[in-house]
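The complex appears here without one of its protein chains, the remainder shown in place.
Read from first to last, the chains carry the letters A, B, C and D; within each, the first residue is number 1.
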Amino acid sequence: MSATILTTENLNKSFGAVTAAREVSVAVPDGAVWSMIGSNGAGKTTFVNMVTGYIKPDTGRILFNGTDITKMSPRQITRLGIRRSFQIPQLCAELTMLENMLVSLSINRKHKPSYKRSARRPSQVDEAMDTLKRFRIENYHDRLMSELPAGVRKLLDIAMAISGTPRVMLLDEPTSGVAAEEKFPLMDLVMEALSKSNVTVMFVEHDMDIITRYSERVLAFYDGEIIANDAPDQVLSDKIVQQYITGTTK
Amino acid sequence: ETFKVGIVTFLSGGAAESFGIPAWNGGELLINLLNQGGVLPPPYDQPGFGGMMIEAIPVDESGGATKQVQEFRNLVQRENVDAVLGYVSSGDCLAIPPVADELKAFTILYDCGTPRVFEEGSYEYVFRTAAHAAMDNISLARYMESRGIEANTIAGINQDYAWGQDSWADFVASMSVLVPDAEVETALFPKIFAGQYGTEISALIRVNADVVHSSLWGGDLQAFVLQAGPRGLFERSQVALAAGDHVMPQLGNKMPDGVIIGARGMNGLAARANASPLTNLLWEAYEEEYGVFPVQAPFRMWQGILGLKVAVETAMAANGGNKPTAEELAAAMTGQEWEAPSGLIQMVLGNGHQAIQPNAIGTTKWDDATGQMTLVDIEYYSATCVNPPAGVKAIDWIHDGFPGAVCD
Amino acid sequence: MILSIEDIEVSIQSTPILHDLSLNIEEGEIVGLVGRNGAGKTTTMRTIMGLTKPTSGKVKVNGIDITRFESYQRAALGLGYMPEDRRLVPELTVEENMLLPCWANSELVPAAGLKFIYDLMPELFAMRERKAMLLSGGQQKMVALGRALMAGTKLLLLDEPFEGVAPALAQRITEVIVTLKDEKRSALIAQSELTHSVSLLDREYTIERGEIISNTTPGN
Amino acid sequence: MTEFIFPRSIPLACALALAVLVVVGLILPDWAMFLATMAFSKGMVALGVVCLMRSGLVSFGQGLYYCIGAYASGLMATWIGISDIFLMSLLGIIASGIVAVIFGPLLATYRGIFFAMLTLSLSMILYGTLSKMSVLGGTDGLNVSAPTFLGYHPEGRALGLSLYMFTCAVIVVYGGLVRTLFDSERGLISLAIRDNELRVEYLGTSVRTEIAVTYIVAAIAGGIGGVISGAAIGHVDPEYAYWTTSGEFVFVAILSGYFSIPAVFLGSVVLEIVRSFSNLYFPNTWQMSLGIFLLIVILLFPKGLGSLLSRSKKPEKKQ
Partner (left out) sequence: MELLAYILVDGLIYGAWLFIVSLGLTLVFGILNILNMAHGSLYAIGAYAAASAVGAYFALGGEAFPFGSYAAMVIGAIFVALILGPLLEYGLLRHFYGRDHVILVLVTYGVFLILEDAMKLIWGVTPLFVSEPYSLLGNVEFGPLYYVTYDFLVIAVAILVGLGVWFVLNRTKRGKVVLAVIHDREMSKTMGVNVDRVFLISFTLGVFLAALGGALTAPMISVSPSIGVNVIILAFAVVIIGGLGSIEGAAIGALFVGIARAASVHLLPEAELFVIYLVMAIVLVFRPEGLFQKTQARKI
């Protein structure tokens, strides 16, 4: 097994009376594809938020490649190569889809964004359109975000997140709101794009088919705690997991 | 033929009610009288300006100096006026003269007070037909001294801009010469158009000075009087208002008795008490037309327009009856003197570009019989008594103890 | 017939979105509206609620033509809407959010409504005092559902109610929606996938590019 | 994003614009030339407001830089006797730039109305300070002598014309630079900040830096605008920093919209003309005329006058 790229040590986080993380410790190997499941409000998004610096844990440490990133800002963490998508798509509502993509590309180059180079130079526009095409949303390229159907927004959110060169990719419910027929193709697409450069992936999902199909290992969250951390089959046959998360009949 | 004058004064904003509108009313009135011809006593009996009908173009002065420079250019370059007469705000009076000279446009500043215009600059085409503001506070201080008013401690409430700051500085300086024992207790500078003076009045009551000096004007002064009255400030301290006459028609008996009042010249009630035929004409015509008696602003407008008339007619006498050019007007105006409802106006300062005029200070007394406010204990000061001589800066003159002052 | 839509055309900024769309829901019927992303499910729901206005066609509730009604008047007819993006009032607590329809409409009985909802989703009872703005995505979804249940005494319009909801809870919700039938409540459920709801639907419309392309009974 | 209607290349567009402006200048009557000079110099300040508006920030205190520019050049003229417009402009840029470098990073943490009010406070504090400084003329301000142009001392119409030409050159050059900036990667990022800062941060760039830089760009435009206005009017006073002055720049910015740069200058000219004529023809109700004009423009041109000049067919923002 390869070296761990992301380690969390005993993360605790509470919001008033609510405990959103309780002694959360994981060690994710480089290049792994892990998934996270859990009942609503179990702390999955909070985990992603802590790793990406949006929320600071009350106690505990987060290490990326050996560097302590616990106190870093989302921007610094992003620059280190940890990227994420959002459960609720975070887009620029008054820009078109293409412009959203161009923003992402402009920032994610090796060089810093320029004050001179046109954001709409043909090469960059082509690249953006290519990405949109891969996600099959290019038809919407000149539409404002506020007019897009929910599912399409989700796709764009992911597309923006995976542009650039991530080392670790955290996807928060990538397929929720995406039409049934699109779910697997979407995951295929994302996984393919990421596996090329051996990116470590962690994704939150409520759809167990996707969990079993794409992840090597599942973290099951319940009430801020990781109650199971194992291969999908093992976790999904766990009684407690079945009772609280997946439902009995599945 | 007509003579076009751009008349710039406040038609809106805080200074409209107290200065701009009364001045414009007075101006319109006078222009009508002049255009009729023969109404005014000689030497003002020729119709219009030397026979030319006067056409006035009113312009609102509000909006700041920047806007006024623009409007001035429009008047001169677009409307082709023959002269511009205007400006109450001293900021405008400072900003306009360089432009007037650049455009070679004959310009009369009729109201503003700052001495800086001709003390710091000299202009060819620009004249001011009213005395600058140093006179007002020198006169006040002289009044304190000559009437023996107890002034061991003084306090001031003046607006926080050049007018208020200068007025207070002039007053304090004059007092230190004339009443050397006077001590300053506090100097308050509320924002212009603040309207609420509760806190300031508390502060004035707290320091309990013998004399409270104020150059507040307009709505601010009215509000101050209304708020200070019930709180007994006027009983505790002798209040002296450098330019307070213009609020009397509105305040009526809400203006307490015994307040010392100046009118920035021998204007309003003080002029009426010392009436010339010209004063009476203005007084009666104005009262008839507008239902209130004229305060300082129409007086100053009249002295400006009459001065312009004198200049036009002098120039025409010199050039053989043609409409005078700006240069001819300027030549005629320089060092000119003429009678106005406010007394004799003499262009003696600033190389003959800046007027001096007599001043008067009085004390309020409500006359129950007529239901009118009157001024009593009026002291008249000749122009040379309260204005510096040519070539001397006002503030230096005060600090030096008024050398060369000639008082009757 | 609780709801009938007759040949509506909807355009947004002169782009046609829905064409000639008709659908009916009988009293006590649970109907699905299924289609891919961008097919027009949300737009249909919004049109029923009066948030977008059709250029032609009619919307009727209980036989009353409500095409020209304001949204709040429609709500008064017993329509309960759960938008796909939840849209709770962040400053109000969970319970207050669910009570909001009662405050606006005095005919609703708050106590009974709350009891029904809390029995259905005990999770909501546990967090009833928390401010809505701090809940997780799925939790907000539950509250929005609760709120729709409160308002929708006749007809529920649920836009993607299972999206982002953990399977165990989704199952329970499904079961409860079925019991709504006993109270003669109807529901229109928009979904881009069918996994959770096959068992509960009486009928299912499929929508594609703004047009209804099929009206089937699952299993057929 | 939109380009100019005509040429796509920015230098070409600038050259064309300059040529048109120069030709127009030669035939303008004096008063109109002065009006245009003033409108353009104020347009510069409004352009700064537009820059910030693209990131969703409304500066109600751009008068700060307008005033700093004007005083910097005015004082240099009175104290050192330098009246060269190029030197004065340089000084205006330096002075406003320095102040903006100090305040920009601080202000960059504020958004919305708080940003607006803080910028307003800053300019009002300058206003208050200047009002109290009798060395600088207090509220009455001070006069600025007529500008010279690299040793050339024009008078009369030549003076007005020279200043007009200088102004045109400045706005065209600055306009071109700003257009380049708007079209650039950073320019697009600025727009994105308006919509969703969180996303921009999560893409890995600093929203604060971006805003601070925009703020400085805007401040410099304000400074130059102040220098030219001061030189054109020949007088500077604290009123330059008063909130109503700043309000006017916001007014022009919104009137013009933020898609087209020429529109900003056009908007400024339109406002000057409307104001000047309503002041003359309705001396008693010019404010009302201005208000009605404003409401009509907002109703008829939801995206500002710029929508006339730009190709953008972006629909209105939904609530």
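We take it that a residue touches a chain if its C-beta (ideal position, glycine included) is under 8 Å from a C-beta of that chain, and two chains touch if they have at least 3 such contacts.
Predicted model, so just to flag it, every value in this text is computed and none were measured.
Shown chains touched by the hidden one, complex as a whole: A, B, C, D.
Taking the complete complex into account, A:Gln87 is the one of A:Gln87, A:Ser118, A:Thr131 or A:Ser163 that touches the chain left out.
Among C:Arg36, C:Arg147 or C:Arg185, the one in contact with the hidden chain is C:Arg147. Within the set A:Thr8, A:Ser35 or A:Asn49, the residue that contacts the chain not displayed is A:Asn49.
The residue touching the chain not shown here, chosen from B:Gly6, B:Gly219, B:Gly244 or B:Pro388, is B:Gly219. Chain C residues in contact with the hidden partner, per the touch definition given at the top, are 49-51, 70-72, 74-76, 79, 81, 83, 87, 89-92, 96, 100-101, 103-105, 131, 133-135, 147, 151.
Although one chain is hidden here, its contacts on chain D can still be listed: residues 53, 58, 109-110, 112-114, 117-118, 121-122, 124-125, 128, 131-132, 198, 243, 247, 250-251, 254, 284-288, 290-292, 294-295, 298-299, 302, 316-319.
Residues 45, 49, 54, 86-88, 90, 172 are the ones on chain A that touch the missing chain.
FYI, only the chains that are shown with their structure count from here on.
Averaged Cα coordinates give chain A a centre that lies 75 Å from the centre of chain B. Shown for chain A are the residues that touch two or more other chains, namely 147.
Residue numbers of chain C whose C-beta contacts span two or more other chains: none are found.
Residues of chain C touching chain A in their complex: 12, 35-39, 42, 84-85, 123, 127, 130, 134-139, 141-142, 160, 163-171, 192-195. Considering their complex, residues 15, 18, 37-42, 45-46, 87-88, 140, 147-152, 155, 173, 176-183, 206-208, 242-250 of chain A touch chain C. Residues 1, 180-181, 183-189, 191-192, 194-196, 198-206, 314-315, 317-318 of chain D are the ones touching chain A in the complex.
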